[in-house]
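For this view, one protein chain was removed and the others were kept in their places.
Right after this comes subunit A.
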Amino acid sequence: MRRVVVTGLGMVTPLACGVEPTWRRLLAGESGASRVAHFDVSDLPCKIAASVPRGDGSDGSFNADDWMEPKEQRKVDEFIVFAMAAAKQALDDAGWHPSSYEDQINTGVLIGSGIGGIEGIAETSLVMKEKGPRRVSPFFIPGRLINLAGGYVSIAHGLKGPNHAVVTACSTGAHAIGDAGRLIALGDADVMVAGGTESPVNRLALAGFAACKALVTAFNDDPTHASRPYDKDRDGFLMGEGAGVVVLEELEHAKARGAKIYAELTGYGLSGDAFHITAPSPDGDGAFRCMSAALKRAGVSAGDVDYINAHGTSTMADEIELRAVERLLGNTAAQTSMSSTKSSIGHLLGAAGAVEAIFSVLAIRDQVAPATLNLDNPSVETPIDLVPLKPKARKIDVVLSNSFGFGGTNASLVFRRLDA
């Protein structure tokens, strides 16, 4: 099979709009969490979230007008605008702007979302109820459909290759990158723009996830300490929003045009829990099997894994993943560092796996494992270094990135330093 490398990165996160400002703030231990101020949370059990910092575009703030015309923004839910921003950044970073027909048909898009335009659906259903079907906008459907994130990106950049989307809850971003890598490996495309996007910081989504008892509720007055994976005081995940998009490219294609290569995507594993609609299987077998499959595909052994970007949502499920990783690593567990960057940016749902894949790639580039913030008192003992509180400079050649979603859907990605 053909080899696949990462040549471009783009993101919008609760820390910043842009890869470098996000990464800088992540390594500085900053939190993207705050009290929700742009809608009423008085009757919601969870009143905090990790929101993208809106602004005029300076100092890492997100200005939607920089990425999509105002008249187009009006037609779509924000997950599409986030995807447009992250995709443009990634393509610019890769220096890949296909203009010939040949290059266009060999460049595809695979961007997913966990829930897509839930806010627009909520608002339009009120219009339907109050004013009837004649007031439902013709942009209601195309502005909420999950694959329209990729649709808009393909139209904006003339990308005529495979056009696909993934919907696997919180595994979406990882599945999108893994599947896009396979499309390149199998020769369906030479370049893929891949990732995930999500805009769930709204009343309906917060109410829905709160009803699942999944959200943090004990830190409404202390938002920056709310997301605390592996800590004994954790009590649910912190909702985040944003997008992560990478440019994946066939190795020889990247070399031929002299592209900057961040890392090679060497492994991808998938599994299903077949257990429960929201809870992971307590034995962690699904997590173990998808990690094992990814390592096997990558042709590396567990002892080769230097850093793991954990799913680690700051819920009871953290320990299940931790035990699965211990089982995977066996007697080499003490050599590996594993952290949850959700401690800083919250849980970006369908965007999480893509944003965390980018952090994984940057960990390789800069030889540093980002920290697990707020890990003051681990709830269980483990031989694995959970990188508490401060990032750790160390050798990082092979990284594993985990994502697990509602429905029992699991994905793991392996990235490797190209010359390692």
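What we mean here is this: contacts are C-beta pairs under 8 Å (C-beta built on N, C-alpha and C of every residue); 3 or more make two chains touch, one makes a residue touch a chain; residues count from 1.
As a convention for this text, contacts and distances are computed from a predicted model.
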**OP:** Could you tell me which of "Multiple sugar transport system substrate-binding protein", "Quinol oxidase subunit 1", "Pyridoxal 5'-phosphate synthase subunit PdxS" or "Acyl carrier protein" is the UniProt name of the chain missing from the displayed complex?
**Re:** "Acyl carrier protein"
Subject >> Among A:H97, A:R135, A:K213 or A:K255, the residue in touch with the chain that has been omitted >> reply: A:R135
**OP:** Mind listing the subunit A residues that contact the chain we can't see here?
**Re:** 69-71, 134-135, 137-139, 142
